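One protein chain is absent from this view; the other protein chains keep their places.
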Amino acid sequence: MTTTATSEVISLRDITKAFPGVIANDHVSLDIVSGQVHCLLGENGAGKSTLISILAGMQQPDSGTVAFDGKVVDITSPKVAVDYGIGVVHQHSTLVPAFTVLENLMLGESSMLQNTKRAEQRLGELADLLGVEIDPHALASDLGLGQQQQVEIAKAMWKGSRLLVLDEPTSMLTPQAIEHLGESIARVKAQGLAVVLITHKLREAYAMGDCVTILRGGRNVGHIGVEQLAAYSEAEAQDAILAAMFGDDLAAVGDEASDLAGAAEATREVRAIDFDDRPVRLELRDVSSRGLGRDIEADGVTLTVHEGEILGIAGIDGHGQGALSEVVAGQRPVASGTVFFDGEDITKSGVRSRQQLGVRYVTDDRLHEGTVGSMSVALNLVIKRIGQRPFWKSGRIQPKAVDTEADRLIQEYGIRTPSPETRAGTLSGGNIQKILLARELTNGAKLVVVNKPTYGLDLKTVHLVREILIDFAARGGSVLLLSTDLDELIELSHRIEVISRGSLVGGVVNDGVGTAEKVGHYMTGAIEGTD
Amino acid sequence: MSDMLSAAFITVFITTVIAQAMPLMLASVGETIGEQAGVLNLGIEGVMLVGAYAGFVVTLSTGNFWIGMLAGVVGGVVANLAMLVLNVWLGLNQIVIGLAITLIGEGITSVLYLQNYTKSPASLGQAPKLAIPGLGDIPVVGPAIFQQSGIFWVALLIALVLAFALARTNWGLSTRSAGQKPSSLDAAGGSVMRTRSIAVLLGGGLAGLGGAYLSLITTATFSPLLTNGLGFIAIVITMLSRGRIIIVMITSLIYGLAVAIGPALQVIGFTIPADLIKMLPFLIVIVMLILFARSSVVPPALGSAYTRGAR
Partner (left out) sequence: MNETSTAQRFAQGFVRSVVPVLLALIVSGLIMLAIGSSPLEFFAGVWKYGITGTNWQRSLSLMAPLLIVAIGLIVAFRGQLWNLGYNGQYLLGAVTASGLGPILFDVLPAFLATIVIFVVAVLVGAVWSLIPAILKARYGTNEIITSLVMSFIAVGVVNLLIKGIFKDPAVSTPQTPVIGDDYLLPFIPGTEIHIGFVVAIALAIVAQYVLSRTSFGLRVDIFGASPKAARHVGLNSTWMVILLFALSSGLIALAGSVDILGQFAYQRADWDPRYGDAVMPLVFLARFRPVAAIPFVAFYAVLATGGTLASQQAGLNVDFLLVIVGLILLFMTITEYLGNRRQLGQSYLPAGLRRTVLQPFRKESERTSA
């Protein structure tokens, strides 16, 4: 083809980066070609983010080189990356919430005085290119997530870039917004820019990418080139990618592999239950919450969860999921409405009495809320039973009883820790999540609220966590599952409610095809006007 | 006759208000810039003392108030170097370092002063006045405001320029982002370390200048622990002003009023215990904190050191 002659190649060669205890990138080599979308696929912890940090100048590789058309460059800082025309849209927003869109875009300019006019003009150009409309004087915090992302893309391309890197751009978007993003990417590609798209969902890689590179355990374990990918049928591409993603684990994970990798549309995996047979375990009647911070509060929420049921709550991150979980767990005061548990009014009772009734909560903030990182694994496992027998007797801690319980839970949940005395903060995210699950699901749990239970975990642990939840429900436990991952909700839930700005805006019984569309419909319907 | 007296009285009153407000204003502007960049400097009390002492010594030996002021700035910058190196560069605890600076500043200035000047306590006399033609002749207000020392006008100008710069320039944008979300500044190609370094040095220089203003003009002498908590008041004013320097200036003026009102009442015939007068600004501050507690918003990244990639 003629295009390859004029197109530029950014080549990464033998990039190696080690952190204490892990090798994040192990001799990774790949070529990024302008005018193409290069998908980087791999599970959490595969080394995608480290590779991107190196491209963005946030990290320096221990060894290996980055070269533009054969000329080796040294990206020593984000500034150097920006100067080379590498624009990165990070997974976590880099917008300053208190700044306007324009201020965010101008941030990092070196001249003393601001040239607002020129900046507005540039924003206009970029908005045209991306096919979006952005109000330059809106506060970043007032924008919807989709719009924030558009601003981030504009920011990444602000100084005229040659490479646009998008790190998990779809993880917080509605299906409709993902479609819109796809269009924007196509326009950027048409301009001749190279695009790197990072994802852990196989079907997105297939749909959006011109070529795919798969990372596992910090290594490049497979590459499907442009011609090859075009030649494959969807099923062939899927098999090739799955084989690379899971390697030897493919047999162990078995049929789950394609679900875990988000290869196809998700389907329900829990056994159907008959709601009429099952007594109501949790009921919220018109509940609104009242907190101190600036989080979105639960607003007039009415819902029921039956015995043995998993009720999914879908929604874009930050739409009141935290408040809803905390209201059920007893961590956040109820402003109005009533909370019933097994028919009993528990609106006024606090965390500890709900805990004893069997209401449990696995928070999404595993590191700072769910565990105390500076304390031992053993203490973290009994931390919610402070002062209770047999771990405390008349206020004094009983180390033997604590150790026995800790050993039991570590065994049962397969928590990998050097010893029960190890500081919880030193364990991996997956093992910390196991600590939370072990602690919350033991000792008479009847209802567990789980908020984003698999966020940021590796595929094997994701699989394990989902199994634990399905198992818990099968034994008669009730689960209130809040997640931003639509596939996860569809696989696990009996019913799905959609939350938006703290209110429930619609519910779907998850019994067949089309659930995703229905949920997506409620999500966009509810947020029209912001996006 | 009585009109004359009250006119002179008001002139003195306004002069006192300004003299009390200026050191605080300068220090608070410096603290504001530091806090906007994410550095809470509890060492400001010590930095002011170092500035005050340096200004005092240099003015005494050179006889030039302008050189004295410059010495105050240099003293403040030097005193804040500890914050720069230990917190901004090495990421150590701001609170502990700040308190250490305050303690060392208090101790060293007190030791040096008592070692060198106790035998012959020195006063500096008056700084040269700069009467503004025309305006200076206005009755009452003229002598109070338009016959101030030139240093007053320079200080005012510095505050106004910084107010503009913080709100409207790229430097201000970088500085504010370093306190709001340093990772954003970093990702945008700016340097958090450099931005915070400049802010800390500027804050030190301004606090030193404030201290020098206090010793050279407000009190015209130095004494151990001269600032007597003024640095901490500057921190409170900074918190209440939420990064807006114009409000810092207004609040400082209110403080000046609170301090000046005691002696003024005494002239009229009300006797107020000196301790109550000393307490008054703190009482006002605590009442303000109680009333406006909700609105005292500090930059989200205030107090936390920035390391790239740390979550």
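Labels for the chains are A and B, by order of writing; each one numbers its residues from 1.
Going forward, a contact is a pair of C-beta atoms (placed from the backbone, for glycine too) under 8 Å apart; a residue touches a chain by one contact, two chains touch by 3 or more.
None of these values were measured; they are calculated from a predicted model.
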> With respect to the chain omitted from the figure, which of B:F9, B:W66, B:Y117 or B:F282 is a touching residue?
Replying inline: B:F282
> Among A:P20, A:P279, A:G343 or A:G512, which one is in touch with the chain left out?
Replying inline: A:P20
> Which residue, B:I14, B:A27, B:V73 or B:L86, contacts the hidden chain when the whole complex is considered?
Replying inline: B:L86
>> Can you say which of B:S110, B:Q147 or B:T169 touches the chain missing from this structure?
In response: B:S110
>> If the hidden chain were put back, which residues of chain B would touch it?
In response: 42, 46, 82, 86, 89-93, 95-97, 99-104, 106-108, 110-112, 114-115, 193, 224, 229, 232-233, 235-236, 239, 273, 275-276, 278-279, 282-283, 285-286, 289-290, 293-294, 296, 298, 307-308
>> Even though one chain is hidden, which residues of chain A still touch it in the full complex?
In response: 20, 60, 72, 74, 76-77, 292, 329-331, 350-352, 355, 361, 363, 365, 368-375, 379, 383-384, 386-387, 392, 395-397
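In this section, only the chains that are shown with their structure count from here on.
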> Could you state the distance in Å from the CA-based centre of chain A to that of chain B?
Replying inline: 46
> How about chain B: which of its residues touch chain A in the complex?
Replying inline: 168-171, 173-174, 176-177, 180-181, 183-191, 308-309
>> Using the touch definition from the top, list the residues of chain A that touch chain B in their complex.
In response: 53, 56, 58-59, 77-79, 81-83, 88, 90, 94-99, 103-104, 106-114, 155
